[in-house]
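Before anything else, here's the structure in question.
As you look at this complex, bear in mind that one protein chain is not there, while each of the others sits in place.
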């Protein structure tokens, strides 16, 4: 059987996300020229094992040296942890900027890979749809536990265990590849 | 990659056809309690190797002892071949009857499996959609070369060669199983 | 700009005001509508539910048959809801009601489109001609607006009255569309009843639109011998400046022709070519037959790419969204003239003509919006004159010599084909061209809808549609056919002549080929169908793109059907009524048969007239290439009036049909109005909207759907002769429902007597107890109650 969207009715059309694995995600992020991670408010509620998703994402971002955009009030959680996100902005607002093929965080080269994580499913789905349709130059990744057809790559719907495993592999891949450098 | 509808835009929703193979088709038809084959006008244009699709379907129907409904003016082609279809009726009209859970060709038990073959793609797709949504008790098979998401089972989009191969296996399976009886 | 107030006028409010009613009547005039030309019928200006009972009668016999095009609903933010196989959305709706709702929305969009078209025309014409401009369709037409009289109870006398009728339509459309809101209507039957209501309103709006333009622009007023004009890609004299009008609302085109005349530039074709595409083309030739018709909607992109047009003027409807960018590629300036289709263009309405012309000629703006039609006409003409010598008919079609090179990029990925609305084997054709064989491409020319979707899908950016057109170069150059100018309404005198033979079945049927060009296998099929029935001396009426497609075909004698058959509404006549809005005259003819021939009261008497048409008028519509929301509402309007419609296989995507079941005797049981008895009359007509899989099936079904319970013996015999002949021609045996239509031996076609008798014996047929009845679905029409 093919992968089904997490929200079963969320069938957007012919173009749907490729299946992501931890390893693929790791490699993609490693190869990305100017990646970005957008972290939503669910990251404050969802756990990856004992850790908050937010903390897990911070680790990923640090290992892979990817700048973070904190949406909504996640900013405060970052600041509490002494992490200064590259930008604090509404999920809608950052996605709006990304539509613009010229735009990037530091004004240098445009972002080629954008990771979404921790934004409530249906909003994230719509944001990914925006970029899929209006910013085809960007490849999007969803690291949430639920399949997002509108991303370029998404985990399929995973059990918590499988999800954590994939995230761990992602982390491992990032570190490994790092060593190889 | 998952199977794509032949007409790429023809994405109907969460429920899409299971992938059919010649073997599965053979087994399904063999097990069916009251199957039916509906043959459309494309069967007069499309070739299965040297044979007309129509002739091929006649063979299937004969081997599997399945009554035929001839749609549109295919009737004449059947009569030319000395084959008397069980019914001659518009593709729409027969599908309309099939919506009715009580209805069957001979008034005995309702049809459980209905095969569509040789109706122009988009019309067949819509007919299959009708039964999918309004006659969930019926399982539909498409034997055409193109993936029909609205069927219960459909071949995926096949090359001519693969399609013929599958049809041949279908035929073989029908005959084999027959022997086993 | 501000309309002065419609006044809900009550006699009461006048009493004691010191003004006598008579004075007011004279002074104000609209009261003339209330004149007693006939006693008021039961249903003036019906509301949503007024005719619900009639609808339910129809829907009981002709059950809605749904083929969902999507199993989801995405209409509100509760969704997407998966409704597959009876699941309920968050609002509680199920898949059946959802189909009904989507059809309702389509019909509302369709009806709104014609209504707004009519509104634009009427307001514009009132401005030009005054609201007291009389409705005069000539001495041969007394019942000038049968649909209006039937539905509203008004006998409209002036342009101003038409505006009033539109207010009613607008009010009703808005109310009906509201039923589509989340959490309103819940029953699929009620959704259907509302769609039928919208379809009826659509016909009313179409009648208003067409009559408004006929009376003011002096279009043919039902002229059976309207002149012939030309249609085809090959007819423009490109040595002259060429103006191309695209759309449906002829008023901007009229301004072009008027400006030319006023400024000594002669009639169309004399110094400037004035061409039309889509329905506006029909209406241009109705205004001046020296205007020419490029063709149906499929010719839009290809004609622009040919570069022949020096100016493009858009009005509304059926405009390919790419026209602007396509026109830019060939340096043709574009003038948009409708507030419904502004295409993002700068609004230059208030700028002086010269400034706009300069901007267009210099290329400062590739296109402009001009909402003042007179100004738009002037700008179009002046721009054409100035730009023609500069443009040099720049084209964006590849030369035939380059085809191979362009095709070489093709990887045969198949995406073009798999996105072509009609699944044309473009991949194979392009690939063959890669190998130097252009025949396959050229072959596609006659089938291709000209939509260019293939091109936007091609990963190698191959201009597939252009390849097809270039490969068919020769065909195009010689594409030049004759078509009869749209004649408008049917004359009362004609109705008097043919009423009886139609009702009694001696003219075997009235077949209408109407609508768009989304043909499964080319326009030729429509012509062949029309020819079949013309030869059989049915009355064939046509309109819109279908009327054009029929022209683009030559009979064995090398003539077009328009040249071979007369334009009279009579047996063997080929009646081009005109543009899409002229479809109203086809419905109008059916109504007039009931009224003029059968003397049924017309005024606000919808049910009785529809009942009459359903049971007695052997008419059948065929919308072989139906594509749009307008086509959906037109068909649905015919249905409410009791006229069945056949659509092509693509029509299955409309999602809903109305199907009868011949074996369900009860559903085809009617009252005999003479006795009140319930009598089975056979499945006639069997369906109300039907999808035919092939042309052959459509032909046979058309003949069958012309059967009516009321046929006389002779009439039935004639109709059955055609049905049996056609059935045998395409199916090679006798129809297996024949016994359901033979009431007594006298009904049996003589030519097949033996064969049929044998068949009847086989199926155990017995002569009917009550062979001929006075059939009605309306209890209240029973004359002698038992």
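Points worth noting:
We call the chains A, B and C, going by the order they appear; numbering starts again at 1 in every chain.
Rule of thumb we're sticking to: a contact is a pair of C-beta atoms (placed from the backbone, for glycine too) under 8 Å apart; a residue touches a chain by one contact, two chains touch by 3 or more.
Computed from a prediction, not measured in an experiment: that's the story for all the values here.
Considering the complete complex, the chain that is not shown touches A, B, C. Taking the complete complex into account, C:177 is the one of C:58, C:121 or C:177 that touches the chain left out. In the complete complex, the hidden chain is touched by one of C:342, C:598, C:757 or C:781, namely C:342. Mapped onto subunit B, contacts with the missing chain fall at residues 7-11. By the touch definition given at the top, subunit A reaches the unshown chain through residues 6-9, 12-15, 40-41, 71-73, 75-76, 79-80, 88, 90-93, 95-97, 99, 119-123, 125-127, 129-130, 132-134, 136.
We take it that only the chains that are shown with their structure count from here on.
Rounded to whole angstrom units, the spacing between the C-alpha centres of subunit A and subunit B is 44.
Per-chain Cα centroids separate subunit A from subunit C by 51 Å. The centroid of the Cα atoms in subunit B and the matching centroid in subunit C are 35 Å apart. Of all residues in subunit A, those touching 2 or more other chains are 8-9, 11, listed in ascending order.
Among the residues of subunit C, those in touch with two or more other chains are 72, 82.
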